[in-house]
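First the structure, then my questions, so here it is.
Here the complex is missing a single protein chain, while all its other protein chains stay put.
For reference, chains read A, B and C in written order, and residue numbers begin at 1 within each chain.
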Amino acid sequence: MPVSAQQYLVPVISNDEIIADHRVLTCYAPEVAALARPGHFLNVSVGDGYDPFLRKPFSIYTVNRERGEISMLFSIVGATTRGMAKKRAGDEIDLVGPLGGKIFQPDTREGATHVMVGGGYGVPPLVFLSKELLSAAASTNIEFIIGARHKDLLLCEAELAEAGVTARMTTEDGSHGMRGRVTDALRVVLAELGASPVTVYCCGPTPMMHAVSDLCLEVDVPCQLSVEVGMPCGMGVCMACVVDLADGRRVRCCTDGPVFAAGEVKW
Amino acid sequence: MPVSAQQYLVPVISNDEIIADHRVLTCYAPEVAALARPGHFLNVSVGDGYDPFLRKPFSIYTVNRERGEISMLFSIVGATTRGMAKKRAGDEIDLVGPLGGKIFQPDTREGATHVMVGGGYGVPPLVFLSKELLSAAASTNIEFIIGARHKDLLLCEAELAEAGVTARMTTEDGSHGMRGRVTDALRVVLAELGASPVTVYCCGPTPMMHAVSDLCLEVDVPCQLSVEVGMPCGMGVCMACVVDLADGRRVRCCTDGPVFAAGEVKW
Amino acid sequence: MVNTSVKIGKLTLRNPVMTGSGTFGFGSEMSEALDLNALGACVVKSTSREPRLGNPTPRIVETSSGILNAIGLQNGGIDNFINEKLPFLREYDVPIIVNLVGYEVADYVYLAERLTEAGGVHALEINISCPNVKHGCDFAVDPKLTFELITALRKATDLTLITKLSPNVTDVVSVGRAAADAGSDALSLINTLLGTAIDIRKRKFRLANVTGGLSGPAIKPVALRMVWQVHQALPNIPLVGMGGIVTAHDAIEFLLAGATAIAVGTATFINPTAAIDVAAGIEKFLEEQGIEDVNELIGAVTR
Partner (left out) sequence: MVNTSVKIGKLTLRNPVMTGSGTFGFGSEMSEALDLNALGACVVKSTSREPRLGNPTPRIVETSSGILNAIGLQNGGIDNFINEKLPFLREYDVPIIVNLVGYEVADYVYLAERLTEAGGVHALEINISCPNVKHGCDFAVDPKLTFELITALRKATDLTLITKLSPNVTDVVSVGRAAADAGSDALSLINTLLGTAIDIRKRKFRLANVTGGLSGPAIKPVALRMVWQVHQALPNIPLVGMGGIVTAHDAIEFLLAGATAIAVGTATFINPTAAIDVAAGIEKFLEEQGIEDVNELIGAVTR
């Protein structure tokens, strides 16, 4: 599908550390805010030169359409995220977006429960999705599972609480919430929900998504996965971000995804 | 001559606009301050990546050895100077220096008058030289001529006044000081000084230095010129900065200069 | 009003700016991000006889001021192109240039015949130089093979033929001359420089394909030199210059070196509207400099 994304040079409004090496950068980008939907991402450049050369993709975290603001939650790992970390209010940041072809498609079945399963910087797009669902209908049923190795790496618990969602936390060392992995919590949640209509939405590290996908296929629950692969262009033209599907097709993650159904992806 | 220059990553203390597109950047670099002499320069990098790729040379403007501070006065023309302009107090700047082989050699003759002739960012090293001469002997005779196209481009008048030097200003359009070029003022000064010992020190745009050099040769007054050519390494190893001398030698500006005698250079 | 239009073979372009094959998909992907009709020409991804799945991932890695790619010519094949992609492109008022790739002469001839018949294609760019597939470079390193290929294609089609040269050769001029002698209407250069990158902790190549093609600003000096060399040697054949063009400034360097048109490739990844921004920038430069016709710039560099 063609990309309507444009390039925007926009002012940074705030840039705050939330946990160690993780920050939320908010900027004023009304055109992006107007179009952004959960699962969309932005291709970010921090400099005005060629180093780093490529843009890097970041999920959209929060959107305030009235104020024309959007935010990204990022973890500092390389040149772009180091550059993002240095941005101060008033500095400019260079975005292309919103990008993404097939994004999260909310389950519209009567009484459906939306189960979010996130890890690391996979949590923010699910927070966005939850808020959108709640703003469409406050009575929406949402279950939210957040996993991390250790409690200091857990993201967005307070942000979700504010939105009225009590997230279940899992840590591998048991330092907060349930000891174990997100799949352990997911089994519990799915068991609790029994035969009622459920859709799982998942975003996080690839091994986690693989495990969640396997579990959902096993128990026959629909599951949408936001797949992460390197995205040099984000616009469907470079053919670098391809994902092999179970049906033998090799498709672009950026414009044919990034959200795929469990079972669709060949791991 | 071998370069003792080292690379330093130092904090910026202040960075102030002095006239349009010209700023003075002061940083804390005690090792450099200890070694810096008038005519020395620094090779500056503003980023932590490869864009811009090469360092760029900047004369040392002020030195405060007690406080370990040095400053550069720069005009914003390209990527490095744009990057320098953005530095705020507390940011870091990356310097190699002090660089320069043959620098200004003060005339030590009894009663000598030191005539400084500067234009644009050629003025700062001469201000440094004047202050050094004055701090060695307060009674030093200094004449200072600053030229520009228009009064808004004149530099360092107040700074010199503070040091007790009344600079003669020339502007091409007569908007401040004498109408004309620095050579017009220099003729006046040299005439005034008659047969007493005089040395001219000159730094500025190449056509200006050429004219000053010709005049000094004509009236047989010793003249030291700080020549400006592109300097990729600044350390005598790349052989890009060569200057042809009248004696047929082709020497490096960075380590065999940058200061040459009028008559030495083949224009 | 300045004139920005240039001629490449039988084609008249409204401005000298094309897209780089493989960096602009099939045009449709970018049709919302920019107005395709504002391009000088739209060059689409290499198309082969049969569909190709291309190489395994990772296929692109970032390097200093550039990227290495080893896509491996993934494309849907000629039937898919003619049936699914071409109808969309025909709706636009912009010359469509299809980049062809094959294993042997017969493949290229077949593709050229199909595309000539299909209608709505204005020129063919002959990719003899893709470094990312086995034997992808056989033609491009050998003037004799190039001559044979282009001779066969010249018989097969009346469409404007643009032969795309590889930079991975000792003497780019000899290959260009062979293509010109065989009847190529124009030459395009450069394709990517063969390179690699290694992950030092994993001790593995960073591309699944081991090597890939280097593009982007890193290669601009090499591309510009080759365009100038070929233009000096073959001043009568129009050149499409490419390799690291991001800005109008870059593009004008290529025009001065002797390119009649230029292509914007990798730059589209960092600026979706790079191609039309370059076109607008060239026009602005002409106006600023009081140059009435862009053709005055072509080959106008002096020592």
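Please note the rule applied: a contact is a pair of C-beta atoms (placed from the backbone, for glycine too) under 8 Å apart; a residue touches a chain by one contact, two chains touch by 3 or more.
Keep in mind it's a predicted model, so treat the numbers as computed, not measured.
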Of C:218, C:237, C:275 or C:294, the residue in touch with the unshown chain: C:218
Chain not shown: contacting residue from B:18, B:34, B:158 or B:240: B:240
Missing-chain contacts mapped onto chain C: 63-66, 68, 141, 168-170, 193-198, 200-201, 203-205, 210-211, 214, 216-222, 224-225, 228, 244, 249, 252-253, 256-257, 285, 289, 300-303
Touch list for chain B against the chain that is not drawn: 1-7, 45, 50-55, 96, 229-230, 232-233, 235-242, 250, 255
In chain A, positions touching the absent partner: 50-51
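Everything below uses one rule, namely that only the chains that are shown with their structure count from here on.
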Distance-to-centre winner among chains (Cα means, whole assembly as reference): C
Chain whose Cα centroid lies at the greatest distance from that of chain C: B
Inter-chain centre distance, chain B versus chain C - centres from mean C-alpha coordinates, in Å: 48
Chain C: positions in contact with at least two other chains: 64-65
Shared interface positions of chain A, touching two or more other chains: 50-52
